[in-house]
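Of the protein chains in this complex, all but one are displayed in their positions.
Let's look at subunit A:
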Amino acid sequence: MKSAVVLLPGLNRDRDMIAALTKIGGQAPATVWQTDTEIPDVDLIVIPGGFSYGDYLRCGAIAARMPVMRAVAEKAAKGVMVMGVCNGFQILLEAGLLPGALMRNASLNFVCREVKLEVANANTAFTRGYTPGQIIRCPVAHHDGNFFADAETLARIEGESQVVFRYADGTNPNGSLNDIAGVISDGGNVLGLMPHPENLIEAAHGGTDGRALFEGLLGKAA
């Protein structure tokens, strides 16, 4: 399976994501730059975390308007899988590829800690490596991860099982509505999540709960 990672100035978990895709998938992903208007023929496009353009406007707002994001949207429309993590999630929301918004954390502080996640929907291309309702460990590191949607949108995404990950066991670190940590598009091929599964994939990370996501995605599931 081929993958590509979107590189934008200010992203800083790109190396972590490339390492995870390479270690688990067995081959390094292609990379695409902010000004690229075409994305190579891949099965998965990943937008990693960081602070694209410094997050000096609303998080992800500048990135969503760069040429490369038009190319991402075209690929998504054709059914290519797209995953945005942290800033990548914020960018997908700003690009209109996912429903909802991410506000400043309720504490108003940046937060980096390990949380528990419930796999609320294991029936997706991204989460098939997990069992329904499985509780996993996963780190978060963000300033703006407080998921919000209006009542109608919230009812719709809950009703359509578009909520894929939820903060579990009282570990919601940011005030997200319904403990939402990750959502998927109605087409089922675009996923955005705040936590960082790429930072929990090997013994050195103190756990491997993030691995199943990549294994499921990359077709490496045991």
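Keep in mind that, in the parts below, a contact is a pair of C-beta atoms (placed from the backbone, for glycine too) under 8 Å apart; a residue touches a chain by one contact, two chains touch by 3 or more; residues count from 1.
By definition in this document, contacts and distances are computed from a predicted model.
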Looking only at the UniProt record of the hidden chain, which name from "ABC transporter related protein", "Phosphoribosylformylglycinamidine synthase subunit PurL", "NADH-quinone oxidoreductase subunit J" or "Deoxyribose-phosphate aldolase" is the right one? "Phosphoribosylformylglycinamidine synthase subunit PurL"
Candidate in contact with the missing chain, chosen from A:Gly25, A:Gly60, A:Pro99 or A:Pro139: A:Pro139
Note that subunit A touches the absent chain at residues 9-10, 12-13, 15-16, 19-20, 50-51, 53-56, 107, 109-113, 139, 141, 143, 196, 198-199, 204-205
